[in-house]
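Below you will find the structure I want to go over with you.
Complex shown without one protein chain; remaining protein chains in place.
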Amino acid sequence: MRKLAIYPGSFDPATNGHIDVIGRAARIFDELIVGVAKQSPKSTTFTVDERVNLLHESCFEFKNVKIESFDNLLVDWAFQKKAGVIVRGLRALSDFEYEFQMALTNRKLNKEIETVFLMTREDCSCISSSMIKEIAKLGGNVNNFVPKNVAEALIKKYGL
Amino acid sequence: MRKLAIYPGSFDPATNGHIDVIGRAARIFDELIVGVAKQSPKSTTFTVDERVNLLHESCFEFKNVKIESFDNLLVDWAFQKKAGVIVRGLRALSDFEYEFQMALTNRKLNKEIETVFLMTREDCSCISSSMIKEIAKLGGNVNNFVPKNVAEALIKKYGL
Amino acid sequence: MRKLAIYPGSFDPATNGHIDVIGRAARIFDELIVGVAKQSPKSTTFTVDERVNLLHESCFEFKNVKIESFDNLLVDWAFQKKAGVIVRGLRALSDFEYEFQMALTNRKLNKEIETVFLMTREDCSCISSSMIKEIAKLGGNVNNFVPKNVAEALIKKYGL
Amino acid sequence: MRKLAIYPGSFDPATNGHIDVIGRAARIFDELIVGVAKQSPKSTTFTVDERVNLLHESCFEFKNVKIESFDNLLVDWAFQKKAGVIVRGLRALSDFEYEFQMALTNRKLNKEIETVFLMTREDCSCISSSMIKEIAKLGGNVNNFVPKNVAEALIKKYGL
Amino acid sequence: MRKLAIYPGSFDPATNGHIDVIGRAARIFDELIVGVAKQSPKSTTFTVDERVNLLHESCFEFKNVKIESFDNLLVDWAFQKKAGVIVRGLRALSDFEYEFQMALTNRKLNKEIETVFLMTREDCSCISSSMIKEIAKLGGNVNNFVPKNVAEALIKKYGL
Partner (left out) sequence: MRKLAIYPGSFDPATNGHIDVIGRAARIFDELIVGVAKQSPKSTTFTVDERVNLLHESCFEFKNVKIESFDNLLVDWAFQKKAGVIVRGLRALSDFEYEFQMALTNRKLNKEIETVFLMTREDCSCISSSMIKEIAKLGGNVNNFVPKNVAEALIKKYGL
């Protein structure tokens, strides 16, 4: 049976840490759909279309990966997609508790869908989208933290 | 000597986790006052009156529990009420550090008032008011997370 | 391509938490080998054969699960078995840091093998083999924490 | 109704942190029994009688506190004593997860008995019995960490 | 070789915990520059000038300490100042993970600059600028948490 997994997030914007998790999940599962959330508790810096496009460009080498956006409840979208697995990356320094809380909540909402955690690459453990935006805003070099196309998009966005 | 405790929070809205803590505290102390904070660092989804009313309905079975609102400093209100104990729920996944910080601060402000932590029921450990509102906003079913009247209030609030 | 995963541990003895993780992993992967470690930093209460047998009995319903023991380095054993994935359970209250450290070490030893974390069922989050043995030793009832055959083995072991 | 609580531990030996928790619990509950565990996963430095005596001497000023030892399962002993509450101290730097795990386990073993956590005094947050013994063994001054009689017992024990 | 360190922050406003860290760093390094960030993810209560002035008044006794503001990337500012060390305070209850993430990021941006962590005084471990503002806003007494001049500035700011 083919195993389909989804990897949801806001990806505002995608970082090397995200791309690392996508590569790992693409090796474990037969098919992976990266899901860009339209709805977000915080306002985003990039539009949904921009975020989807940046991921498209960064993931072209992964043949079994698709990028989509969604605006309903995560477990409902997973169910529509017939995905049995939600993938989340864990950084040594990530908000483990938040991830766990969300995963338990999702299990309560649909117990057929399993959340699976992968470890992000060590040298990505300090990377978060918001910290990268702080750095870019102050003119810092973000080439070590994000794919090339995202670095360019950040420079353009902040008019540097 | 009768022991009076208060259980403060924003309760925006009350969850099964809150009701669980209220039930436990009501068994330990002679009298419990649930204190709904009028002042809050974040803006609230429900008004103070709505939050007090939802708690009233959910707690009617606890005979030694009263619901009140307050808008001064927590330890000052506790002192007015002659309460020697502040009750807080701890979830396995809660922000333990935040709770501890607040409790130490309160002890510094009035060392006669003791903060007491109770463990929330295991299956409530992933529940937070904000996560529940996220789910309700996206049309998810929150019946497993909040009392019946709160679920109805959420549906009404988000016009679902 | 068939996906083969291994779930290593000392299982001294297997708990409901372990069985829960086995069930979840058996649904995600095509085949799962539960690996009972012969070598252990601490001395064990049950022999390797006893630990393997208890797991056999508890897992008979999972058709794609095999129980084996191993005494070499985990990543070397995974490589021999042609397993690309190591499964570990995470409890809300587990030693997250220890698990992460071990997973990073294993990645350094063999970067082809990915560690995947699954969340244990909420009501198993307080269960550890050592705490269960403490309870059994003092005559406590462990029926809510371990499979029936393990409970019987504990009673026999401690001569209660 | 009179509220009876128990405060269990190995107290090997009692520290200022323990005495601080005893004082706080004695103000909250009508009666407090400090329970010295005879059974312990680790071997102890002081005998049960020594540990009970050191506590007796340190707690003489608390009129509603009794010191006893026990050798059965904690919840069974609490039940015998008709205590509805188990008290545990939480240090900012304590093993919160371990305490939570034990409390959840005890709730599973007897759901009538509630665990209540109190915050230890800030300047006791670095004190543990084992660290104090390490210091005393190397001739360090432990007067700031333990009651006077315990300091003397440590000096005698290590023949300094 | 003279050792120059910088201690960056938003200091909105400075607390006893900040002053404690400044005093410790001033003893370890030959010269210390306290850097008040002009740019901040959140809007500040006090202006940059007010924050710099409050620090000036509170630190007059430290002869090798200077107060400055900066509005570029932290590591770039450190480089301009020829500082090889960034000082950060760690509270027992502080956001250790956030600090670590920031320090790793800074190391990636300039590996010549080392972050050094000092422990804040125990009785400051519950103090944060935002909690102090909450208390002051509700008329609470903040004299135990901040220097005298800051307490006065808070009273003036909130018109109490």
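By letter and in written order, the chains are A, B, C, D and E; residue numbering begins at 1 in each of them.
One rule holds in what follows: contacts are C-beta pairs under 8 Å (C-beta built on N, C-alpha and C of every residue); 3 or more make two chains touch, one makes a residue touch a chain.
Nothing here was measured: the structure is a model prediction, and the numbers come from that model.
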Which of C:Gln39, C:Ser130 or C:Asn143 contacts the chain that the document leaves out: C:Gln39
Using the document's definition of touch, tell me which of C:Phe46, C:Phe100, C:Phe117 or C:Phe145 contacts the absent chain. C:Phe100
Mind listing the subunit D residues that contact the chain we can't see here? 93, 95, 125-128, 130-131, 134-135, 137-141, 144-145
Need a quick check: the contact residues on subunit A for the chain that isn't drawn. 92-93, 122-123, 125-126
What does the interface between subunit E and the hidden chain look like in terms of residue numbers? 1, 3, 24, 27-28, 30, 84-85, 90, 92, 96, 100, 103-104, 107, 114-119, 122
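Here, only the chains that are shown with their structure count from here on.
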Provide the C-alpha centroid distance between subunit A and subunit C, rounded to the nearest whole angstrom. 30
Per the centroid of Cα atoms for each chain, what is the distance between subunit C and subunit E, given in Å? 47
Per-residue overlap in subunit D, given as positions that touch at least 2 other chains: 92, 100, 104, 122
Those chain pairs meeting the touch criterion are A-B, A-C, A-E, B-C, B-D, B-E, C-D, D-E
